[in-house]
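My questions all concern the structure below.
Note that one protein chain is taken out, while the other chains of the complex remain in position.
Lettered A, B and C in written order, each chain numbered from 1.
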Amino acid sequence: MINKKVANVSEALQGIQDNMTLMLGGFGLCGIPENAISELVKLNIKGLTCISNNAGVDDFGLGLLLQKRQIKKMISSYVGENDEFERQMLSGELDVELVPQGTLAERCKAAQSGFPAFYTPAGYGTEVAEGKETRAFNGKMYVLEEAFKADFAFVKAWKGDEAGNLIFKGTARNFNPSMCGAATITVAEVEELVPAGTLDPNQIHIPGIFVQRIFQGADYEKRIEQRTVRQKA
Amino acid sequence: MINKKVANVSEALQGIQDNMTLMLGGFGLCGIPENAISELVKLNIKGLTCISNNAGVDDFGLGLLLQKRQIKKMISSYVGENDEFERQMLSGELDVELVPQGTLAERCKAAQSGFPAFYTPAGYGTEVAEGKETRAFNGKMYVLEEAFKADFAFVKAWKGDEAGNLIFKGTARNFNPSMCGAATITVAEVEELVPAGTLDPNQIHIPGIFVQRIFQGADYEKRIEQRTVRQKA
Amino acid sequence: MLDKNGIAQRIAKEVKNGYYVNLGIGIPTLVANFVRDDIEVEFQSENGILGMGPFPFEGEEDADLINAGKQTITALPGASFFDSSMSFSMIRGQHVDLTILGAMEVAQNGDIANWKIPGKMVKGMGGAMDLVASAENIIVAMMHTNKKGESKLLKQCSLPLTGVGCVTKIVTNLAVLEIKDNAFYLVERAPGVSVEDIKQATEGTLIIDGEVPEMQL
Partner (left out) sequence: MLDKNGIAQRIAKEVKNGYYVNLGIGIPTLVANFVRDDIEVEFQSENGILGMGPFPFEGEEDADLINAGKQTITALPGASFFDSSMSFSMIRGQHVDLTILGAMEVAQNGDIANWKIPGKMVKGMGGAMDLVASAENIIVAMMHTNKKGESKLLKQCSLPLTGVGCVTKIVTNLAVLEIKDNAFYLVERAPGVSVEDIKQATEGTLIIDGEVPEMQL
């Protein structure tokens, strides 16, 4: 067993530098690497390019990095829940690349899997395809999209073991698995870190080979963005 | 819940015809759809093109179909455990397309995922790449490989539920998941079929959307091809 | 004339037994409320769930269980969770049988625009471009005209496109229409709406072939 455990978030972020490209898991505020984001704020790393489906809200998630102007560029599919984001984008302080959600996931997954590029129908005939190769297969048009390159991937899982194996919970899984192994260094934070051999090898979503560092996260807030309920009859 | 349960293997194979293209899961004799193969033998379906990593042994797995000359063409990565296969291939009765193992898996997965084709480094500069488009990305050469098209996919899982959700066990997983949803009709046979709601939704390897028919298989032999043991010290 | 719930109710009739359905934000979300109880349907949300159930009861919300609109949800028996890559394999691989989504504009060639208004804050396309480019069966749910009273069924979209030639059916507050041969075919009128009303509200080519029935809800 190759041990990937590090003592804490500080050790997990060793080597992080200004102007790096990061992948960050999560959909909205669900399944985001809360500890890694807090540490990025604390270290005040600047000039970041962040690949993440969303940009958080004003006072949580990636919004915390936006508040401190740590992000130079966002690569996302949907960024609409954040006033500070809007202000920085409209003023030109923040560069934004919008990518269809499935394409975003697959550009991560392609990096994980050693595929340099792939053809997807998403965005054909739209401004997303501008400047990109398009091509017909079996009479349907596709756009060639390239794998991402990133320095760090920060992911959040439910359970993990010292070998770096990860298990996700509910829809907090989302982009996290596809980002594992898609960057030079993948850092996984988990709610519960167990010894190797504890998890059923049949139930592991992401094998430890895709993870370089793992630590048990602390103080998860897991904020709900749109609390929606129904009334008991 | 959309119920995918059928009563038995006979119902599961409704619509199967001569000259169809089939995908069959398994690696060696591990994780093969034993019930579906037996039924294909019984129905004496002929002229089949079989996409399967291996071709079984003389008297088990796809070897049973070869014995009865039901297979016209095999698309596999390794076929070396079978004398009848060798005889038919050398005599020209059987057409064989050899495909690198990772390419075989991904040509199934591409069909599942709606990717028409993909670039892989496997086989570049070899006879596998002959007649195919090759292309450099970031200074490395890749071969363009196309998604498979198949009429039926036959897969074997450990547990499944009526909604078609599947869980695999050990290395019997292998090619089975990538073949689900990669053919017009996917038939899953399982060792244990349980009511919907019984399986933990976090632990499902293949969601039921990729499966059209599911049934509980019978009389699994699960033959071991290379029994290898060590001595107790 | 229908309200939003009426549009959702009419679309629910398009949901057939055995369908996997992806519902967009807005009117499409309401469709789930009107699907018949006696057919088997599963809802997919592209953030990673199949077999999505209703909103949770107060106090039973789970932060790890949301839909693509970031709302708290529940999972029904037979549900499964999966990652974003597999989710779009379902969509791109055409395993999802029906996609219902909103639009700002639809053109008579099937083009759709629903993600960007030049000069306004762009929130992003989310999964819409993947959905419209992949699905074989797309229904657009929208009001027939915009807030200024201008038609949203056009000869050609004026806004940046989300997808080309992909819409086949539209249900609005006024009508059900199908797109073929570069035209809108009027299929049904909303209760109390005349063919003339629909003509007035449709900028694109409208084909009226014989008597147009009033829709049954």
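The rule is simple: a contact is a pair of C-beta atoms (placed from the backbone, for glycine too) under 8 Å apart; a residue touches a chain by one contact, two chains touch by 3 or more.
Predicted model, so just to flag it, every value in this text is computed and none were measured.
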{"item": "Displayed chains contacted by the hidden chain, counting the whole assembly", "value": "A, B"}
{"item": "Option from A:Ala163, A:Ala188 or A:Ile224 whose C-beta touches the chain left out", "value": "A:Ala163"}
{"item": "Absent-chain contact - pick from B:Lys159, B:Arg173 or B:Arg213", "value": "B:Arg173"}
{"item": "Hidden-chain contact residue, picked from the options B:Thr21, B:Thr49 or B:Ser76", "value": "B:Ser76"}
{"item": "Interface with the undisplayed chain - residues on subunit B", "value": "27-31, 53, 76-81, 86, 89-90, 96, 98, 100-106, 108-109, 120-128, 158, 168-178, 205, 222-232"}
{"item": "Touch list for subunit A against the chain that is not drawn", "value": "1-3, 111-115, 161-163, 165, 181, 195-197, 201-202, 204, 207-210"}
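Heads up, the rule we're going with is that only the chains that are shown with their structure count from here on.
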{"item": "For subunit B and subunit C, chains touching each", "value": "A"}
{"item": "Centre-to-centre distance between subunit C and subunit A (centres being mean Cα positions), rounded to whole Å", "value": "28"}
{"item": "Computed distance of Cα centres, subunit B from subunit A, in Å", "value": "33"}
{"item": "Shared-contact residues (touching 2 or more other chains) in subunit C", "value": "49, 75, 81-82, 88, 91-92, 134"}
{"item": "Sequence positions of subunit A contacting 2 or more other chains", "value": "120-121, 168-170"}
